[in-house]
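Inspection log for the structure reproduced underneath, given as structure tokens.
A single protein chain has been omitted from the complex, and every remaining protein chain is retained in its original position.
Moving on to chain A:
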Amino acid sequence: MKWLKLYWNLLRKPSVHYSLGFLTLSGFIAGIIFWGGFNTALEVTNTEQFCIGCHEMHSNPYQELKDTIHYTNRSGVRAECSDCHVPHGWTHKIGRKMEASKEVWGWVFGSINTPEKFEAKRRELAEREWARLKANDSLECRNCHEFDSMDFTMQDPRAAKAHSTALASSEQTCIDCHKGIAHKLPDMASVNR
């Protein structure tokens, strides 16, 4: 308690030895270093390398992703893990990152560290992602697939119909129809599609 009081008084006192300019400048520089460091660390956790660093991610969902059009395609555009599972905007990104701390728990206790455990939890995990994308109006999809840029005349008649009605009126969102585009679907019994 005495220590706390001492430091509190020290912090409250104006600086005796350093000029205001020095303090301002060093505060500014320290700010750049801290903020930059935080942001860099955050970006590192957004890389594919980081995600598949754990074997449960590398040997389960990542292997399924590899065959799909979002990973292998003629034009060389690739959506990595974070493109679909982490929003790009700052606020939502931080929210998602906090949510993701639960995944660290799962990793520590090995909740999906075998294919069997992953398969057993597949429906639960999928449902969580569906709910998340439903709630944020498929935000991550829309990072690349913009509704305003869609040319209905170049789509299948059936796709054009669905996009120009249900999607246009915000009645439905991407994930309502486009489930299991990057990973295998769980047992879909009693799931409305």
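Heads up, the rule we're going with is that contacts are C-beta pairs under 8 Å (C-beta built on N, C-alpha and C of every residue); 3 or more make two chains touch, one makes a residue touch a chain; residues count from 1.
Following the convention adopted for this analysis, contacts and distances are computed from a predicted model.
*Asks:* Suppose you had to identify the omitted chain by its UniProt name; would it be "ABC transporter substrate-binding protein", "Periplasmic nitrate reductase, electron transfer subunit", "NADH-quinone oxidoreductase subunit N" or "ATP synthase subunit alpha"?
*Replies:* For the chain not displayed, UniProt's protein name is "Periplasmic nitrate reductase, electron transfer subunit".
*Asks:* One chain isn't shown here. Among A:I69, A:V104 or A:A168, which residue touches it?
*Replies:* Spelled out, the listed residue whose C-beta touches the missing chain is A:I69.
*Asks:* Counting contacts across the full complex, list the positions on chain A that touch the omitted chain.
*Replies:* Touching the missing chain: residues 67-69, 122, 157-158, 180-181, 184-188, 193.
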